[in-house]
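Report on the following structure.
The complex appears here minus one protein chain, its other protein chains still in place.
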Amino acid sequence: MEQIMEQMPVVLHSLNIGFIQTLKLFFVTLIGAFPLGLLMSIGSTSRIKPLSWFIKLLIWIIRGTPLMIQLLIIYYFPGLVLHNPIWGGGETGRFLAASFSFILNYSCYFSEIYRGGIQGVPVGQEEAGLVLGMTKTQIFFKIKLLQVIKRIVPPMSNEIITLVKDTSLARIIALQEIIWAGQAFMKGSQGISGAIWPLFFTAVYYLIFNGILTLLLGRLEKKLDYFR
Amino acid sequence: MKRKMISMFLAAAMVVSVTASVFAAEESDKAYVQDKGTLVIGITDFAPMDYKEEGSDEWVGFDADMAKAFGKSLGVEVEFVEIDWDNKIMELDGKTIDCVWNGMTLTDEVTSSMECSNAYCKNAQVVVVPSDKAEEYQDTDSLSGLTFAVEAGSAGEAEVSNLGLEYTPVKAQADALMEVSAYTSDAAVIDLLMAAAMIGEGTGYEGLTHTVELNSEEYGVGFRKGSDLAEALNEFFVTSYEDGSMMECAEKYGVQDAVVEQK
Partner (left out) sequence: MAILEVEHICKSFNRTEILKDISFSLEKGQVLSIIGSSGSGKTTLLRCLNFLEQPDRGVIRVGGETLFDSEDSSTQKESAIRKKRLHFGMVFQSFNLFPQYTALENVMLARELLAREQKDYKNRKKDIQEEIRIQAEGLLEQMGLSNRKENYPHQLSGGQCQRVAIARALALSPDILCFDEPTSALDPELTGEVLKVIKELADKKTTMLIVTHEMAFARDVANQVIFMDDGSILEQGDPIQVFQHPREERTKQFLSRYTQ
């Protein structure tokens, strides 16, 4: 116990650095995948057939394969096969490759959620807007958007919580997120080895962060509860 | 499952890259590194070879210090990157790192897939058991009947399987130690240098000790297949062995007894 108290500052320092990587990847993914997912959902229902086929194929591949394989291929393929390591070997390169993979992966999941949300709004809503002389843009922003948001918040919340935990997969291309940081003390790092308790601490970080997210998303859901 | 996926991907990637490298124009790896100005060194956190002192952000250790000196001799910066040990060959071939310099045992698998330097450090695979049982297990014959934990794909795994012992492959040497201290396995086989640093008095595994040496082996540095940097490093090793700087560095990290003479 005494030993743990002594090691605590070192471990927490490491975990904090790892957690910042986790958070960075989490937010970058959301910022990228929210709009890209919307574009993809519009594209997949586009009248330009080759575009919609391409996007549907992409969604099928990305949703049908593990994110871990996507990370490995996206990071190593350019250097291994094309002999052009576009991402670079440093921390920045690994982060960029991880962000790219996560944004691509999550956009595909989000696009399906958006599609479901948009298609879930009854056709009568658009028709009622049209006969009242509204433009398509007004109908989207004034009538449909909020109804779409209400529909997508619950499935989106699930994906967001999953994303928090999925960020740990980036460890496969040696992005040093919080689990990497916690596990380092098992193997031996900064004079501390064979310590499993830092790993329990990483779990606490996840729990707290997911707790806050669940709370916020729950509030948003409740806020939209005023209509049906 | 994960391991299987990775090794399948690795195998596929290697087939592609071997085929591709036949067509790729041969060029000097040394010139490539000097041209970009950085030597990227793939490592894991592994005291006393590559590690960080408490509260410091700088990589130190016998390997790290020697790597810095080698970089200086090439006139390039060195950048240390922590990698997943499973992916070291992919990292090299994909040029995301330029060398693996991390107390790497020169096994057949390593020498066939990388361009390796001469051996610079001696090592052995040792059996780790709880200290209170150490008396019973002082020779190879006494080991039958024990269940072992060994790092999958490691030299230790090769040794126990040669001896026909029962074992569980785990992800890392540290996990093997964890198995023994949690009594989920009777014994582990790990590197001597690692055992010296990680178990016994004043470490996280005070209740463990090492007994039988199953083999002796050597550490080397790995480069991309066909790289001329291996030769450059051999020359550098000779120079620094002769002028005493290599031994000086080894003494700093307590590995002077293991250093192999360079000539």
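For clarity, chains are labelled A and B in written order, and residue numbers in each chain start from 1.
To be clear about the criterion, a contact is a pair of C-beta atoms (placed from the backbone, for glycine too) under 8 Å apart; a residue touches a chain by one contact, two chains touch by 3 or more.
In this text, all values refer to a predicted model and were calculated from it rather than measured experimentally.
A.B. asks: If you put the missing chain back into the full complex, which of the shown chains would it touch?
C.D. replies: Taken over the complete structure, the missing chain's partners among displayed chains are A.
A.B. asks: With respect to the chain omitted from the figure, which of A:8, A:57, A:82 or A:130 is a touching residue?
C.D. replies: Of the listed residues, the one touching the omitted chain is A:130.
A.B. asks: Which positions on chain A touch the chain that was left off?
C.D. replies: On the side of chain A, residues 122, 124-125, 127-135, 138, 142-143, 146-147, 150, 226-228 touch the unshown chain.
One rule holds for everything that comes next: only the chains that are shown with their structure count from here on.
A.B. asks: As a quick test, compute the distance in whole Å between the mean CA positions of chain A and chain B.
C.D. replies: About 35 Å, centre to centre.
A.B. asks: Report the residues of chain A in contact with chain B in the complex, numbered from low to high.
C.D. replies: Those residues of chain A that touch chain B are 10, 13, 66, 68-69, 72-73, 75-81, 83, 85, 87-91, 93, 171-174, 176, 180, 184, 186-196.
A.B. asks: Flag every residue of chain B that touches chain A in the complex, lowest number first.
C.D. replies: Residue positions touching the partner: 2, 5-6, 9, 13, 16-17, 20, 24, 40, 42, 44-47, 51-56, 79, 81-84, 87, 90-91, 93-98, 172-175, 177-178, 181, 197-198, 203-205.
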